[in-house]
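Encoded as structure tokens, here's the structure I'll be asking about.
One protein chain is absent from this view; the other protein chains keep their places.
Presenting chain A:
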Amino acid sequence: MEGKMKIEAGGYELLNHTADAGFRVRARSLEELFQVAAHAFYDLMVDRATVEEREHRDVVVDASELDDLLVVWLSELLFLFETEGFLGRSAQVSLERGAGWTLHGRIGGEGLDPDRHEVQLVYKAVTYHGLKVERLEDGWEAQVIFDV
């Protein structure tokens, strides 16, 4: 991937990938990393400022590796959108480590309302291509690419 980014912890940048869409996230903690990834996920789909926190969804996902956990977490958000039209405004994440990793996520948001939400992009899937979750000296970095 080209040049190291200068994103702040708790932020993300978009990747200009040949085929599709993706982003790189940086955070101070693992929890924050998964949280910001969820925010970036929704930002690409819709102007998140137009989404109100009217209801919540609780999800639990697990995976043996952290990078796989990122894929299943974002895939769960995609599933919520496709089956219920649920759009998130904010996400809270806690992680548990056992034999693998378990993520408990609470997403605050509402159902898609075409009068208020203009959906820019819908993902087909979260891919394993170029997938990364890495520890940095002062935090964590992750990268994920979507098939759209």
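Heads up, the rule we're going with is that a residue touches a chain if its C-beta (ideal position, glycine included) is under 8 Å from a C-beta of that chain, and two chains touch if they have at least 3 such contacts; residues count from 1.
Throughout what follows, contacts and distances are computed from a predicted model.
**Q** Using the UniProt record as the reference, specify the protein name of the hidden chain from among "tRNA-splicing ligase RtcB", "Carbon-monoxide dehydrogenase medium subunit", "Oxidase" or "Carbohydrate ABC transporter membrane protein 2 (CUT1 family)".
**A** Missing chain, per its UniProt entry: "tRNA-splicing ligase RtcB".
**Q** Which residue from A:Val60, A:Leu121 or A:Leu136 sits in contact with the chain not drawn here?
**A** Checking the options A:Val60, A:Leu121 or A:Leu136, the one contacting the hidden chain is A:Leu121.
**Q** If the hidden chain were put back, which of A:Phe81, A:Trp101 or A:Trp140 would touch it?
**A** In the full complex, the listed residue that touches the missing chain is A:Phe81.
**Q** So one chain is hidden, and I want to know which residue out of A:Ile7, A:Val59 or A:Leu112 touches that hidden chain in the complete assembly.
**A** A:Leu112
**Q** Just the residue numbers, please: which parts of chain A touch the chain that's not shown?
**A** That gives, for chain A, the contact residues 1-2, 14, 16-21, 68, 75, 79, 81-83, 85, 112, 118-122, 124-129, 131, 147-148.
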